[in-house]
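What follows is a single structure, written as structure tokens, with notes after it.
Of the protein chains in this complex, all but one are displayed in their positions.
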Amino acid sequence: MSQPAASAPRVRSLNPAAALPGLAAGTAVLYLSLVVLLPLAALVWQAQAGGWDGFLHAIRAPDVQAALKLSISVALIVVVVNSVFGTILAWVLVRDDFPGKSAVNAVVDLPFALPTIVVGVILLLLYGPSSPIGIDVAYTRKGIVLALMFETLPFVVRSVQPVLLELDREMEQAAASLGAAPLTVFRRIVLPNLLPAILSGGALAFAKALGEYGSVVLISGNVPFSTQVVPVLIRGRIESDDQAGAAAISLVLLGLALLILLGISLLQRWGTRHDR
Amino acid sequence: MYRIQLRTIALGLLAVAMLAAGCGGGSSSSGGGSSVRLVAYSTPADAYAELIKAFGQTSAGKGVSFSQSYGPSGSQSRAVDAGQPADFVHFALEPDVKRLVDDGKVSSSWDQNQYKGVLVDSVVSFVVRKGNPKGIHTWDDLLKPGIEVITPNPFTSGGARWNIMAAYGAQLKEGKTPAQAVQYLYQLFKHVPVQDGSASDALTTFTNGKGDVLLSYENEAIRAQQGGASVDYVIPDQTIKIETVAAVTKTAPPAAKKFLQYLYTPAAQKIWADNGYRPVVPGVTGKYQFPTPPQLFTIDDLGGWDKVMTDFFDPSKGIMAKVEQSIGVSTSS
Partner (left out) sequence: MIARWGLRIVALGYLAMLLLVPVGMILYHTFKDGFAPFWDAITQPDALHALRLTIEIALIVVPLNTIFGIIIAIMLVRHRVPGATLISAVLALPFALSPVVVGLALILTYGQTGWFGADLAREGVTVIFSLPGMVLATMFVSLPFVAREVMPVLREVGEEQEQAAATLGAGAFTTFRRITLPAIRWGVVYGVILATARCIGEYGAVAVVSGNVIGSSETATVYVNRSYESFDKQGAYSVAVVLALVALATVLLMTLFKPRSEA
């Protein structure tokens, strides 16, 4: 780091280039408050407006309990499946080479770019009552699983890819030369290095699956105790003017989201400590 | 290699924006005319498309532009109450207008015309799969084992409330006591797997393959058939006369009042009739037959909406709140 020249009277500080005018910083914080922080505060406030009892009463409603169980179990299934396939996809995209690979790589981002309602309409077309291939999973959990698998596909892939790219292959080659089978090499050398990435990608996918609305609302049909997921339930409460109930259930989702983000940042710290 | 400068990208975006603005077609309010904000319950969108066009060809309607909003009657009424801008409202039942009168948004003389504020009628009917494979003709048929009944959520949908009062009133017409009629409701809702937000959503659910019978407005059944769905409909012998109501808000432009008046003309009522709604103006016929059920009754026969809203649809103490709780579905509290 160079010293400021002693004879330059216009130098203001060591790094004025990055000196952010207070106004800009203040505006940014104001923006953040108006758009995110205040609304979240209002949500928390409304959720506890009826006191702890009111909150519990709203959460303990039978259809809320059923929806929470459904959303969590479906999200878990989807995350496990997409973690496996996601890792395989990442492997194929990094370690393999074939014509059209960059197209395949691009296609993986499609669920990020497609509007959720478009996905919902597409899935209902393909897997609903007028399905051309005879698969009708509308109003079933399978339909929800399908929608969520679509939406969460890229998370683990994109999380694992950069780690695989950076991975030093010396250990793998050493193990192979000592006679270890490829699967063993993968299991005992590669996988431990990938684990933080798989888990953090999976965690984000889980959060997305819990909160997903547009792609699920059409195919699930919103049947209480059967196919009603939490976001659809919340919307129903909002439409019935039960803002307090909606806020209480939303607080649960918000809390889960924050926990998951915390977990991801911890995982990322573990991941970097894992580097040699 | 090529260098794409940020400048170029910005210019490109500007071009896209101008293109989009140009492609937007005519602006939503034409010069010189006024605009009417229409807020209605969930079913009459198709009818209003025709009615608005026809109105635009009258002298009163020239140059008037409309913005339209459709949704469950209860939710729409609450939205207008909460501030959603509206000039002309058409709701499924009178309490949804009364809410606005109580809060000063609609004048209390809204129902002083000869039709008491009722714009078009319908009846509660059973919508079934084509050919009526499960042979559903009476209210008792709804309770047959395995029959799934689709009806919307009565705390948002006006149509749902009509359905429930039709069911209740039908039991009374069959000679049952009020207590037995309430028991019927408990039984009926055991057969209801899902309650959509609006009558229109319930129709979509049914045509998507869910359920054996849909309780809905006669006009929805007709609309479904017009839209190509393979459904039939049955009007049970005992059913309720659905009276939908319309009003203008206190802050509405004169064009809104003229629109309401237009909707009562024989020409407009014929358009309603051709869309499956029962006209209130006598002597108007359309392309559908509207048979009179032998034991038709009205909400007044059941005590009027004020009493019914308190007894049945109070969110914590009403009969329906208890019915919903018995099947585990929360109501707004």
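As written, the chains take the letters A and B, and residue 1 is the first residue of each chain.
Heads up, the rule we're going with is that a residue touches a chain if its C-beta (ideal position, glycine included) is under 8 Å from a C-beta of that chain, and two chains touch if they have at least 3 such contacts.
Here the structure is a predicted model, which means the values were calculated and not measured.
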> Looking at the whole complex, which of B:D201, B:E218 or B:E243 touches the chain that is not displayed?
Replying inline: B:D201
> Given the contact definition stated above, which residue among A:I59, A:V92 or A:L164 touches the chain not shown here?
Replying inline: A:V92
>> What does the interface between chain B and the hidden chain look like in terms of residue numbers?
In response: 6, 9, 13, 16-17, 20-21, 23-26, 28, 37, 45-46, 66-71, 76, 79, 82-85, 200-201, 204, 207, 227-229
> Which chain A residues touch the hidden chain?
Replying inline: 1-2, 4-5, 8, 10-21, 24-25, 27-28, 31-32, 34-40, 42-43, 45-46, 85, 88-89, 91-93, 96, 98, 102, 104-123, 125-126, 132, 149-150, 153, 182, 204, 207-208, 210-214, 218, 230-232, 234-235, 238, 243, 246-247, 250, 253-254, 257-258, 260-262, 264
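Going forward, only the chains that are shown with their structure count from here on.
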> Hey, how far is the Cα centre of chain A from the one of chain B, in Å?
Replying inline: 38
> Hey, which residues of chain A end up touching chain B in the complex?
Replying inline: 61-64, 66, 124, 128-129, 136, 138-139, 221-226, 236-237, 239-242, 245
>> Which stretch or stretches of chain B touch chain A in the complex?
In response: 72, 75, 78, 153, 155-156, 193-197, 205, 208-210, 328-333
